[in-house]
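Quick one: this structure, given as structure tokens, is what I'll be asking you about.
Every protein chain of the complex appears in place save one, which is left out.
In order of appearance the chains are A, B and C, and numbering begins at 1 in each one.
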Amino acid sequence: MSGQKPKVAFFDFTGCEGCQLNKLNFENELLDLLELVDIVEFREAMDGKADYYDIAFIEGGISTPQCIERIHDIRRRCGVMVALGQCAVSGGINAMKNLHPSEWVQEAVYGEDKYLFPSIPAQPVSAIVNVDYEVRGCPMSAPEYLHVFKSLILGRKPEIKDYAVCVECKLKENECVLDKGMFCLGPITRAGCEAICPSNGQYCTGCRGPVSNINRDGAVDMLKKHGYSTEEALKRMKMFNTNEIDKEIKWGR
Amino acid sequence: MSTDLNINVHHVTRVEGHGNIVVDMKKGNLNKAQLEIVEPPRFFEAMLKGRNFHEVAIITSRICGICSLGHQMTSLKATEAALGLEVSEQTEILRKILIHGSTFQSNILHALFLATPDFFKVGSVFPLVKTNKAVVEAALRLKRLANDIGDVISGRAVHPISCVPGGFTKLPSEDDLRTLRDKIVTQGLPDAELAIDALASVAHEIPPFERETEYISVYSDKEYALYDGDICSSDTGLYPVEKYLEVTNEFVVDHSSSKHARFNRDSYMVGALARFNNSYALLKPKAKDVAAKLGLEAPNYNPYMNTVAQVVEVVHCVEDTLEMIDYLLDTGIKQEKPNQEPTRYGRGIATTEVPRGILFHDYTYNRQGMIDKANCIIPTGQNLANIDDDMKKLVPEIIAEGKDAITRKLEMLVRAYDPCISCSVHMLDVEFIE
Amino acid sequence: MNQKLNNINEMKCQFLDENATYDFLKFLKGRSKVFAPHRKGEASYIYDEVSDVKDVVLQYPRTIQPLKKYFLPPRETLLSFNIDENNFTESEINVEPRIFFGIHAYEMEGVMRLDYTFEQGQPESNYLTRREQSTFIGISYEPDEYHFSKSLGIDIDSVDGFSLYFKKTDNGYYVYEIDAAGQQLMKEFGKGKRVDIPVTKEEPEFTNKIKYHYNRLPQIFEHVYDSKVWEEVAERCVGCGTCNLLCPTCYCFDVRDEVEINATEGKRERFWDGCMLNPFAEVAGNENFREKLSSRTRHRLYRKFKYITNKSGELHCVGCGRCSKYCPADISITKIINNLIDDYADRQQKQVI
Partner (left out) sequence: MENVVYEKKDLYYPVMSDILSVETLTAMEKRFQIAMPENQPLNHKPGQFVEVSLFGFGEAPISICSSPTRSPNFELTVRATGRLTDKMHMLEAGSRLGIRGPFGHGFDVDVFKGKDVLFVAGGIGLAPLKSLIDYTLDKREDFNKVKIIYGTKNPAEILFPKAIEEWRQKDDVEFDMTVDRADKSWKGNVGVITTIIPPLQLDVENTVVAVCGPPVMYRFVLMALKAKRIPDDNIYISLERRMKCGVGKCGHCQINDVYVCQDGPVFHYPHVKSLEEAI
């Protein structure tokens, strides 16, 4: 990348575009960022297409056969691939539909016309191609995205946190929402959001996925203490992370 | 002059979500002129089934990141209606400020960053950073300011955090509100003026096209309705929100993963221009001045003018927000907890004006406070038929201009509606099959 | 282990009623920055700088973060750098005199344990500079179901480290002058009413207790390294690290370089870290030397009761109860210790038989 500005492209797949918007919400930094890179493709904000990208940011998850073709094509043409936001990282909230049989879901939405619009289980980008770095969160965490962006421009690996939201929450000395009688997924959810929900008096909904090596049984136990059945506890843990919670997780102990 | 025309714009740029424009004309016969929605369906209503009322707005906010706030508000209102949860006056005012912030931010994003490049004849806002830096910077500051409103009041502008059923989990401090107010006055107003002047200087680039249609929006006689009100049709008047299914009449068409809608005519329009046409009288004075300056009069039948109506609304939102902040500062922020004790379980329907138009959420809760049935009707879906009808009228009118110009004007037309395709992909009245 | 020197039951004191106590706070505020407990949210307390004395809470169970946040901040810039010029600027640590008011005995002991850590070996100036010019004024408290400092030899009225000590009585406080600085403060304030005979007052009972005398704990820890108790705790622990971060004597940290948006300037920052967190003991090659929650919990407890104790001669738990109060999984440190004691006693008995 030396000498020339890195060529950067943004692509969107299945998602709500909140991550795209969050990225445009760095109004104060946007012009500085533009100084450091060449944005060569960004459908939501500009016309035009390019053949090669040093860094490809992928927003949204994989949920149709066409998505699969497209992501392969991008992977072939990019240097570093970064998944932005929980839809891209784990399938995100879209993956909630994986909890139901797909026939049922499609019929529920389109009735008799269900065959008009094929849909496959919602999957993370990494299920299809190799992803170099991930910025988690729904929407993707703004501070973490900036960190990754700056790290890549410097040519170094970003530092992606792998400990619980509680850590950031305690560093900020928030009142723990458990003390207010709410439940919270902060203890098992990956930090990086600067505990934005507990900081605003709301419980952590687990939108950044579980930390690696979680104690899933312990987590269910913890939620039971707050009055949730095992089933309800798992449902809550899965809201943004059906794929991650459902897959075989290495047990923490 | 050729009488054959074949246009296929794959994935229209500078819009939210994925759509293609397809025009097919043979021997002067227009076989096809339509916007095909290819956004992957996401099945939200199915996902809501069995979810606790605390979670519902968190999920529905993810229908669309651009209008996440509007979805959240509508969702909260529907849940509150279904569960009999009363909210305080303070909560309502804070929510109205939020809606204003969201309309403000989305309208700015669309009018100044996505649509304006067309008037300057460039492919994106990026070249304008060089040629019109002061305006871009002002626009960026405006967008930041709009987001600040969301940050201060709900913790985050995209997928807001602290607004929950029954109220707020955290209230802004009076200091926060004062800072916000100062910023709006000292920075927001001058920046808005700069942006309006820039737009006025290119307003002649807006294509002079007209097609009268039915305009549908939320209406209230107390204010320029965004947060709440009745359904208003420019053709047939007011309807209570409970009648929303009779108004929208959604139907599946094979070229769109999003459903279409129609009421009194073949199609209707929602969004800034519809609101402007229906509620012009209730705009704040400064907003009316700006409308006059930009050549927008009610009623206006040019869909391209939707962008201008958005800018007028920005001015209205800023003015109204200042008034509401002043009111809150006068009365003082009361520390109150969200009211989350349901008094009933059943059906609740709510409507809100989100930036792209009228939005409906309709939930039925069971006795455990879980969703049994859900339906969301999104503005862009309601506009799709109208866009197709506009194209059908427009293409023959400009056929002499050649394929490139036609393509450009069609793209501009689609963009003028500020379609939010990701959220339009949903379903209608679902019967959940047990 | 050290015998504490001061016993206030033999000391004379002065009396300040509730209003005079707030006047005293105002007086302190006139002299220097004052830090004291404040309310945070609905049910929590934090130490914060006093801006309006009315906001100071005199009676509180415990704060979220311990006092260590003032000497070892949760996030701190070690140095600032410029990548293009390849140089750095030292970060200035300026301290002015600070008075910490309303401090509980265990909290004071916590600070003194932390002092040991930053003084021994290679003393660290960041911490020690911040520790300079600090005056501590203690206050009594009602122990709740989490406090157990008495089991560790720290009474409610342990006054080591304080300059003044406020002991709650009906409608006011008995104020004890512990050192010369405290004496001076009271003299200048001048509104204290002398109480002529020493007052004796029963300490309230602690409901949370450790079964054995604290002198025996290091010995217990000699024998429970492979206890089944660790596995039992690990079944419930979710590894969130709360217990580390809020502990007044935990001091582990992480260091990260973060650059500005121009990718040229930046800061080297340190953050609190904790041995309960999964990546803490990872090394290159993805090997993790304390992958299991059982070994992480064991490490945490051994650091409180054995590893540092062997060197410093003092227990490095002060019984504040934060780790138990704030644990989302309701894991109680006293239960762990009492279970270890039971396990130990069981095994001793089996050996005898």
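Side notes on the structure shown:
Simple rule for what comes next: a residue touches a chain if its C-beta (ideal position, glycine included) is under 8 Å from a C-beta of that chain, and two chains touch if they have at least 3 such contacts.
All of these numbers come straight from a predicted model, not from anything done at the bench.
With respect to the full assembly, the chain omitted from this view is in touch with A, C. Considering the whole complex, the residue from C:Lys69, C:Lys150, C:Lys306 or C:Lys325 that touches the absent chain is C:Lys306. Among the residues C:Lys150, C:Arg290, C:Lys304 or C:Arg322, only C:Arg290 touches the chain that is left out of the figure.
Residue-wise, the contact with the chain that is not shown comes from C:Leu78, picked out of C:Met11, C:Val57 or C:Leu78.
Among C:Ala43, C:Cys252 or C:Ala345, only C:Cys252 touches the chain that is left out of the view. The residue touching the chain not shown here, chosen from C:Leu128, C:Ala181 or C:Val199, is C:Leu128.
Listed here are the chain C residues that touch the chain not shown: 78-79, 81-83, 86-88, 90, 115, 117-119, 121-126, 128-129, 131-132, 225, 251-257, 259, 263, 266, 268, 270, 273, 275, 280-285, 287, 289-290, 295, 299, 302-303, 306-307, 310. Touching the omitted chain from chain A are residues 154-157, 159.
The rule is simple: only the chains that are shown with their structure count from here on.
Chain contacts in this assembly form an open path, with each chain touching only its neighbours along a single line.
Rounded to whole angstrom, the centroid-to-centroid distance between chain A and chain B, based on C-alpha atoms, equals 25 Å. Each chain gets one centre point, the mean of its Cα atoms, and the points for chain B and chain C are 52 Å apart. For the pair chain A and chain C, the distance between C-alpha centroids works out to 37 Å. Across the assembly, chain C contributes no residue that touches 2 or more other chains.
Multi-chain contact residues of chain A (touching two or more other chains) are listed as 201.
Chain C makes touch with chain A in their complex at residues 40-44, 46, 64-65, 69, 74-75, 83, 231, 234-242, 245-246, 256, 258-263, 271-272, 274, 277-279, 291-294, 326, 328-330. Contact residues of chain B toward chain A in the complex are 11, 13-18, 38-43, 45-47, 50-52, 55, 58-59, 62-66, 68, 109, 113-114, 117, 123-126, 129, 136-137, 140-141, 143-144, 147, 154-159, 161-162, 164, 168-170, 252, 254, 257, 422-423, 426-427, 430-433. Of all residues in chain A, those touching chain B in their complex are 12-22, 24-25, 27-28, 30-31, 34, 39, 42-48, 63-64, 66-67, 92-94, 96-97, 100, 104-111, 113, 116-117, 119, 138-139, 196-197, 199-202, 205, 232, 235-236, 239.
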